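Sending over a structure as structure tokens; questions will come in a sec.
A single protein chain has been omitted; all remaining protein chains appear in their positions.
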Amino acid sequence: MSNWFDLSTWNLALVLAAMGAAVWWGVRGARGGFRPAIRRIAGVEAMEEAVGRATELGRPVFYVAGTQDLDDVQTVASMGILGAVGRMTARHGCNLVMPTDRSLVLAAAREVLRESYTAVGRPDSYAPDMVSYISDDQFGFAARVDGMIAREKPAACFLQGAFFAESLLLAEAGAHAGALQVAGTATNHQLPFLVAACDHVLIGEEFFAAEAYLSGDPEKLGSLRGQDVVKNVAVLLLLGVPLVVTLAGVAGWTWAGNLRDFVLRLLQT
Amino acid sequence: MKRLIPRVITSVVGIVLIVSAFVVRPGDDGGAAWPVQAFLYVDRNFSVWFGILAVFAFILGGASLLKNHVSKVLHRRRDWPYSVVTLVSFVGVLVIGLFKLGGPPGLQGEVTDPGAWLLVVFDGLYDPLGSALYALLAFFVASAAYRAFRLRSLESSILLVSAFVVLLGRTPLGTWLSDFLPRSLGFLRIDTFSVWIMSVPNVAGQRAILIGIAVGVVALTLRILAGRGDAEGGRS
Amino acid sequence: MSTSLEIWVSAALTLMVMSFLWRDNPFYKFAEHLFVGVSAGYLMVMGFWSTLWPNAIVKLVPTAARVTDPTAALPDREPLILIPLFLGCLMLLRLWPRLSWLARWPTAFAVGTTLGYNLVRSVRSNFLEQIHATVAPGLWISSASGGVDWAATLNQLLLVVGTACALAYFTYTRSGRGFRGGVARSGLLVLMIAFGASFAYAVMSRITLLVGRLQFLLGDWLGLV
Partner (left out) sequence: MSGKLHSLGQIDRRWLYLTLAATLSVTLMIGPLFPDVPSAFTRPVFDSIENLEPGTPVLVSLDYSPYSAPDIEPTAEAVTRHLLLRGARPVFVSLFFDGNNMYQRLRQQVIDRDFPQLEEGRDWAVLGYKAGGRMVINALNQDLSAMYTADLRGVPLDSLTALGGMRRLGDFPLIVAFSSGTPGLQEWILYGGDPTGTPVAGGCTAIGMPEYLAYFPGQLVGLLGGLKGASEYEAALAAGYPDRDFPRRAGRAMGPQTVAHVLILAFLVLGNLAYLRRPRREGRST
């Protein structure tokens, strides 16, 4: 073995295998028909509320699926969320406006919305020009969407997907128009600005969890359950190991010292 | 077949590289068993090959740009004259760079050597345009600070207060404002407090995000290597 | 005021971009489209001469090394370099819709390499090392004189609890009420403080870039600074 593998990396291999097993366990459970309960995600609940409010006020709902192309995982996840939003606007009979900056996203979004409107029995309310192509240019797109928001004064703006610097322009326009804004992104460096300017934000991982929840895909939900097991173990380690380290150091108990050495070796690569 | 082959490629490549991370790294004398050598060869050369593919991705990007803008011009779509600007500048820079115009004679030397025309393109066009586009962001932040960043909920309030303290702590104003505090309350000084925010709650939050993403990476990687997710990120 | 044509052109382009602050206009559009073309061309040139030429073409046809340097020693031929070149050519097939399915092969290779390399490294550096760095000091920090450093001990406790709560916020498959809900909620507040710090530093970054541009306009161009 030692001629082939670097045995000092045993802990890394062990942890990797354990994490993989947890995810596999979650997915297998889901395939077996188990549906894990998902905690309430405020941003998701706010979407339904926002669409209802838009209907009452007779004003449109804006949806921007980020500014990246369809090869970005976040854009793909955004299409899942768009499907759910489309079902909401179809049920309430409220107007949906979706500007896009990529022709591929335009095509995909039309397909998703047509399915959504058909699924709730309102195929007649679906119109392809709900989704429009604006421009590929980052700021050019933002400027024109800003103009649309200022004119049409939407009651709700959903900014869901991968955003870069233009997030500020879009969120500011929505806030200024008095829209209820729900943002969601895994682009970490834009999160602070979105949190400051929007009413609800799906933060990083939460954005993908929301998509899994809204799409109802059992495998995604199962994988989520497996990941949660790993994270819970990590939380326990974070809280428990410092206690053991302290006990070993202050009280000088041998067993605590041995446990400390083992766990720290496990974590030390 | 159209779907199977790419999935097999992804899985095999991914699994081989994961294993190779655990293989022994012998010193310069070599002398490892042949399977180890094979893993090390793959580990090293796939990195090099990836770099070559990255350049093809640049080429593909340039070619799609060409295709898009040529079709805009041919069909006289909205704003087509601007597409001419893009096309001319793209082809121009390509000629200047690939033929190494200026600088050392012929194709010799480095494309960024003093005297090369590409340096002029870089300093006269690329740098000012890119820098100005990024500098716009300062204006957007200023206006959003005034018009959109609101104490609308507990979360956004905490965020804004934390941002406020950190920003203030980085100016002499912060030092001046907390000068009245007695020595014993030194930890309440705005500049000290802002360093504390950076090194305690900020690090706690950032570490949680990193740990969370690492777990997500494991799940995503396994899904794709098991052939469940689509390698292209799209839906199957 | 500068007498260099290059600086005048740069200044004019800078002002064209800045005119966007007034409103979207033809000058801005011109500048933006110019940037798209220039940067795409520049990227391709750098990729070609820095990587494709020495790492692929010269390795396949060693005499090519003499093109850029007539005195160069010729390297050994590496026939296997044909594999990435072949995959690269397949990638370009994406431009022809009928053959674009073949472009999935190089993408599959790129995804496989990215995932394969990244899995181990991100678990090591972002999972294990991060937990290790947080827990290893324990909860009892001694001062230099041998006693307890109360401030450092308190900070360490807050760091440990803060990290745990913030991570708990990123778990979803539970009801989210009661104790666990409270933990997750306080984790959200830790995250908000962290985002506040990010916000402040992002503001700093952006202001710096603007100062840089103004230094160019007022200094290099107008000579006022």
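Brief remarks follow.
Per-chain residue numbering starts at 1, and chain names A, B and C are given in the order in which the chains are listed.
Simple rule for what comes next: a residue touches a chain if its C-beta (ideal position, glycine included) is under 8 Å from a C-beta of that chain, and two chains touch if they have at least 3 such contacts.
Just so you know, these numbers come straight off a predicted model, no measurement behind them.
Seen in the complete assembly, the chain not on display touches A, B, C. Contact with the chain not shown here comes from a single listed residue; of B:Ile5, B:Leu40 or B:Leu98, that residue is B:Leu40. Set against the missing chain, the residues C:Thr107, C:Ser122 or C:Gln156 yield one that touches it, C:Ser122. Along chain A, the points of touch with the absent chain fall at residues 57, 178, 180, 188-189, 269. Across the interface with the omitted chain, chain C contributes residues 21-22, 42-43, 46-47, 50-52, 54-55, 58, 68-69, 72-73, 75, 113, 117-118, 121-122, 124-126, 129-130, 132-133, 194, 197-198, 201-215, 218-219, 224-225.
Think of the hidden chain as still there; on chain B it touches residues 25, 28, 40, 43-48, 50-52, 54-55, 58, 109-112, 114, 119, 122, 126-127, 130-131, 133-134, 138-139, 141-143, 145-152, 160, 163-164, 167-168, 170-173, 195, 198-199, 202-203, 206-207, 209-210.
FYI, only the chains that are shown with their structure count from here on.
Among all pairs of chains, B-C has the largest number of C-beta pairs in contact.
Chain centres computed from CA atoms place A at the largest separation from chain C. Mean C-alpha position of chain B lies 2 Å from that of chain C. The geometric centre of chain A is 20 Å away from that of chain B, both derived from CA atoms. Multi-chain contact residues of chain A (touching two or more other chains): 12, 16, 19, 139, 188, 192-193, 195-196, 204-205, 231, 234. Multi-chain contact residues of chain B (touching two or more other chains): 18, 21-22, 133-134, 136-137, 141, 155-156, 159-160, 163, 209, 211-213, 215, 218, 232. Residue ranges on chain C touching chain A, taken from their complex, read 20, 23-24, 29, 32-33, 36, 119-120, 123-124, 127-129, 131-132, 134-140, 156, 160-161, 163-164, 167-168, 170-176, 181, 184, 191-192, 195-196, 198-199, 202. Residues of chain B touching chain A in their complex: 18, 21-25, 32-33, 35-36, 68, 133-134, 136-137, 140-141, 143-144, 147-150, 152-153, 155-156, 159-160, 163, 209, 211-213, 215-216, 218-219, 222-223, 228, 232-235. Partner chain C is touched in their complex by these residues of chain B: 2, 5-7, 9-18, 21-22, 45-65, 67, 79, 82-83, 85-94, 96-98, 100, 107-111, 118, 120-139, 141, 145, 154-156, 158-167, 170, 187, 196-215, 217-218, 220-221, 224-225, 231-232.
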